[in-house]
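Here the complex is missing a single protein chain, while all its other protein chains stay put.
Moving on, here comes chain A:
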Amino acid sequence: MNKSLDPRINRLNIDKYPADLTRKVPLDQFGTYEVFTQSKTEQPYQHEGIVHAPSKEMAFIFAKEQFSRRMTCSGLFVVETKNIFVTATTENNINVYHTVSEKFDTTGHLEQYEFFHLLKRGKQHLHVGSIEARNAQEALALAKPAFSEEDPVLNAWIIKTKDILFSSEEDTIIWNTLPDKKFRNASAYKASDKIKAFKESQKSTL
């Protein structure tokens, strides 16, 4: 290794490590969790993206760092990707609820399900409410009259409430200091005065 400008190169003792890594077994990786955040208390929860984590609790911590270290945040939750029931995405602006079968299985016991709608391709899924049902299929059928929106719903996600890890009341203090972190905002780096003063000084020396 050549002499480096990167202090890590010396500190890490890089030459000690083999240049070739043994290839990982195909699934040597964490599962994925879908992350939802709420920017202000009156706003609906919105899907943000995913984190990879070994457990719900770690997913929550990663999600907090990844999706709520900037802007404002009043709530956050995570759910394992495989615990989300997904409808088909409809074509030609057909409301997904028009394709829902009226017949449904009535097995299972009553549980609460959360509903998320996609109203436009390329946008995020938004939380619309919850439904009590005995299974996801029934929940979907019951949601049809409950969440009939003016705009067609292109895709719906259904999640059992008990599969979700929500931020608690005490957690919200982690976002209290967000407004103080001005160094993360472009507005903290104004320098037009300095350019102006520089230009003035250039003129006067000519």
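Just so we're on the same page, a contact is a pair of C-beta atoms (placed from the backbone, for glycine too) under 8 Å apart; a residue touches a chain by one contact, two chains touch by 3 or more; residues count from 1.
Assume contacts and distances are computed from a predicted model.
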item	value
Hidden chain of the complex, named as in its UniProt record, picked from "1,2-phenylacetyl-CoA epoxidase subunit A", "ABC transporter ATP-binding protein", "Molybdopterin synthase catalytic subunit" or "Succinate dehydrogenase subunit B"	"1,2-phenylacetyl-CoA epoxidase subunit A"
Missing-chain contacts mapped onto chain A	1-2, 4-9, 12, 14, 17-19, 21, 23-24, 27-32, 34, 47, 49-52, 54-55, 58, 65-66, 69-70, 81-82, 84, 86, 88-89, 121-125, 155, 157, 181, 183-191, 194-195, 197-199, 202
